[in-house]
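With one protein chain withheld, the remaining protein chains of the complex are depicted in position.
Each chain gets a letter, A, B and C, in the order it is written, and its residues are counted from 1.
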Amino acid sequence: MRELFESTMERLLADHVTPELVNSCEAGQWPQALWSLLEESGFAVAAAPEALGGAGASWEDLYPVVRACGRHTLPLPLPETLLANALLGHCGLEARNEPLGIAARSTLKLEGSRVSGTLHDVPWGRNVHHAVAIVGDANPVLVVLPRSRATCTERANVAGEPRDELHFDAVAPVASAGLPQGLSGEALWLGGAMLRSAQAAGALEAILQMSTTYAGERVQFGKPLASFQAIQHQLAVMAQHTGCVAVAAEAAFAEAGNSTELNAWAIAAAKVCAAEGTGVAAGMAHAVHGAIGFTHEHALQQATRRLWGWRSEFGNLSHWAQRLGRAVCAGGSTSLWPAVTANRLDLTLGEIA
Amino acid sequence: MRELFESTMERLLADHVTPELVNSCEAGQWPQALWSLLEESGFAVAAAPEALGGAGASWEDLYPVVRACGRHTLPLPLPETLLANALLGHCGLEARNEPLGIAARSTLKLEGSRVSGTLHDVPWGRNVHHAVAIVGDANPVLVVLPRSRATCTERANVAGEPRDELHFDAVAPVASAGLPQGLSGEALWLGGAMLRSAQAAGALEAILQMSTTYAGERVQFGKPLASFQAIQHQLAVMAQHTGCVAVAAEAAFAEAGNSTELNAWAIAAAKVCAAEGTGVAAGMAHAVHGAIGFTHEHALQQATRRLWGWRSEFGNLSHWAQRLGRAVCAGGSTSLWPAVTANRLDLTLGEIA
Amino acid sequence: MTAIAFRHHHIPAEAQALREQVRTFLAEALKERPPLRSADSWMGADPAFSRELGRRGWLGMALPRRYGGHEAGPWARYVVIEELLAAGAPVSAHWIADRQSGPLILRYGSEAQREKYLPGICRGETYFCIGMSEPNSGSDLASIRTRAVRSTDAKGGWVLNGQKIWTTNAHYSQYMIALVRTGDKTAARHEGMSQFIIDLQAPGVTVRPIRDLAGGEHFNEVFFDNVHLDQDTLVGAEGQGWEQVTAELAFERSGPERFLSSIALLHTLIDACGRRPDALQAKEIGRLVARLVGLRQMSLSVTAELAAGANPALAASCVKDLGTAFEQEIPELAQAVLDEPPVVGGGSDHAQVLAALMQMAPSFSLRGGTREILRGIIARGLGLR
Partner (left out) sequence: MTAIAFRHHHIPAEAQALREQVRTFLAEALKERPPLRSADSWMGADPAFSRELGRRGWLGMALPRRYGGHEAGPWARYVVIEELLAAGAPVSAHWIADRQSGPLILRYGSEAQREKYLPGICRGETYFCIGMSEPNSGSDLASIRTRAVRSTDAKGGWVLNGQKIWTTNAHYSQYMIALVRTGDKTAARHEGMSQFIIDLQAPGVTVRPIRDLAGGEHFNEVFFDNVHLDQDTLVGAEGQGWEQVTAELAFERSGPERFLSSIALLHTLIDACGRRPDALQAKEIGRLVARLVGLRQMSLSVTAELAAGANPALAASCVKDLGTAFEQEIPELAQAVLDEPPVVGGGSDHAQVLAALMQMAPSFSLRGGTREILRGIIARGLGLR
């Protein structure tokens, strides 16, 4: 399934996501035609079980899809919709073939059968049909809230992608269910971090490719940029981080597999590698491109600005690094290597500090 | 005075401190002949007032002397003796023309007219004649303790320089005095950090010089190392940090001047720059030199190992950076720029956390 | 070891005395200015503010009095400039005129040029941009193709054709000082170039803004289509443009603008971390403060050398390269040590300033010489090439 997903998605995005489209979306457009294609192709619901209207795809299958969204800077909440539908499926709720929002952080409270409060940083909050959130600490419940009943405060991340606040006042969810065994109340935070690490992997591949191509074409001081040792070294370092992020993110998806439980250890490692790789590679890509990469038309900055935005979303470098560090220290040095080889350690240990 | 100090010291050390001498000292030798030269030339007591047997030299005058000790990796406690005699002078005590130890950290307690406890990390503790420490928090007193009355546990820093523990049991100081107004109970810690930043400045200059020379001579792939862009860039970055440490350290000495009070702000900045510059430059110097720089005979490693040792002594990078950071945060952003331009901010604010 | 002899320098007391005046003025003048605009110091143009600085005698400070200047010496100028930048004052309108064009015209210009341009610069009314880069030239200025040829008609002078690009502030400057070819096409790469003062209102000049990644318009393309240049628009000697520009660049590489570009973000970060930062925040803020202290000392050292008539190209390049690294590190660290994402169009001051500087920062290593150029200069200074 994975190969089919990958090739279909790559073709679809390569055909439709142009720098012009991305710019028009930053200016406020919602590319309905492209979203309809994604709905028709079944990607929006792919992560839900077949019995609930999805394709039963595992996270391992979906890794190249999310990575491709990053590589092409898709200006639509497809990764978020995949996650939302996966969670609906785990909770036994019907998949929704529509743009869905997710809110990992909120002030939501359940009062009887209605919820009130604010969802923070909802990707494309202004455009989605419903938003998915988890409410309650002791007995967490997944709720699906109609966007039409919310008031929206528009915000954007550094790349101009909508990250809105949705305010609900005594609104009845259109669906809700308690979380099943193994599904963390943090699932949207963990899942969001996992998605962003895969998108970062894709965008890093894109800027490496652009930089390599540009260095081969651009002539300075009578020879191609690519022939300067300093440029070669920068591209080599970019390649190293790009490879590291790609494989760390893939491991996070593979460890999640089809189970309800996401793997916090592998996700933390991937998100940290992605945040760090972004810092190294985005700066180098701009250094290689020079001024041209700063123009509003250039695809480079569409990728780098998203990388800068994504690395702060669902926990920045220190958030995830500190969780890893606290967990390892709490377990002592003898916990480290077994955790590395098992790709697993209980990160809730990290909450003690 | 400064120019005379600088040229005299440079000549003296260039003539006498060879890699062989440094190695023999690491193996346990005490170079008495060289120390006698330093005593005869008056450097050991230079920082004390003339009335108390010194030359009344300011720290600004002495900066090039301490930097030269670093550049030549002088295997003797001359910088520490300068500091000890400066403090004796501030306390109205007679200067001592002999090798002196300093202990910024100790468990020393004053009981009547006698002291007991352990002095930690005393440079050349096994060789000095007396050690200077400050005892007591409320009414701190400077004490001069006879080395002959201590038991010594021998330790060394990463460069093999003696950093011994001296244990005293009910020993009467040979001299003691309360600290005058303006002299901090931390004076040995601050002063030690100031000395190490100047030594680092000198050693960084030395390894830049060695690396530049080596890169010009060594041929690889048919051309001098110096002609490779990657090598040029590394040496350029080394030069930047070397310059930064030199001027930051000099500023710390200049701000201290002749006054009793050392400038914690300028010292903190210098020590942080030195620690960071060491990390960058020592690694690059070894990368440029390749395997030859690892041999026991080579002067490069004599300088880099001291740099690695010194950056941990009298507070590591984080110690001083956190003091700066806490002080600036406690004052709020509006305190930053006035402190930068005045080269001064009360760092005791930094102790609240 | 003398190649990089940085020496500690105190700013003389008479120059220091200016500091409080400038601070007091800025505290009042900028009190309503939100942090997001302070982040944009270089890019923020405010002609009224520039004229006010002119009135106060803080522009053209080093220029002779007979041209409207104040003969105030390099240290007074340094104090004023660092205070303006640290406060995030909107200096962009007059910046290039005050820093580069004025001194260039004084040094190489004719008496007529000095009289024509310098008084307006000192008043904060006359703005310049610098025409260097061209499409396909980038850092490689020797490859430029814009060309002035001797006019054959009665007016004399030259006729200019070609194009400049990435020209900061061309859209509101009255003049450009451009480096163009005047020699024959077979000349060596660095020969046959000259500098001209071009009136950007002249017929045949077209300025087209370039929209940047953050949506702003600071850069421009400037096209020259048979633009007539009078004889007295030539600055300095014909064919000496390369040498003149090279001397100018050394000046450009060591001032406080080479390490203060992200200072507004350091300010919001300090306040966002609060009075009791955690161990990570304290360490990284303190490390940045230490580097700031060190860079300023380096910059003062270079200023002293320039004041003494030396040409400290190596030291100046050290300040610029290390300073740029510092400016670029601030947004990286700010994003890493505080878990607050950068936000556009809302959110806290810190989140917005972070978003702005995150996007601007990569450009800091392009202006005034790329990292490769600077390190090449340093390597040459070390005797490596």
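Simple rule for what comes next: contacts are C-beta pairs under 8 Å (C-beta built on N, C-alpha and C of every residue); 3 or more make two chains touch, one makes a residue touch a chain.
Small disclaimer: the values here were computed from a predicted structure and weren't measured.
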Report, in label order, the displayed chains that the undisplayed chain touches. A, B, C
The listed residue (A:L110, A:V219 or A:V237) that touches the chain absent from the view is A:V237
Looking at B:L37, B:L110 or B:V158, which makes contact with the chain not pictured? B:V158
Using the touch definition from the top, which of B:T107, B:N316 or B:T334 touches the missing chain? B:N316
Given the full complex, what residues of chain B touch the hidden partner chain? 121, 153-158, 160, 163, 218-222, 228, 230-231, 275, 279, 282-283, 286-287, 290-291, 293-298, 301, 304-305, 308-309, 311-313, 315-319
Using the touch rule from the top, list residues of chain C that touch the missing partner. 278-281, 283
Tell me, which residues in chain A touch the chain that this view leaves out? 205, 208-209, 212, 215-216, 226-227, 229, 231-233, 235-237, 239-248, 250-251, 254, 265-266, 268-270, 272-273, 276, 317-318, 320-326, 328-330, 332-333, 336-337, 340-341, 343, 350, 352-353
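Basically, only the chains that are shown with their structure count from here on.
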Chain B and chain C have mean C-alpha positions lying a whole-number Å distance apart equal to 39
Centroid distance [mean C-alpha coordinates] between chain B and chain A, Å: 50
Of all the residues in chain C, which ones touch at least 2 other chains? 372, 375
Residue numbers in chain A touching 2 or more other chains? 228, 230
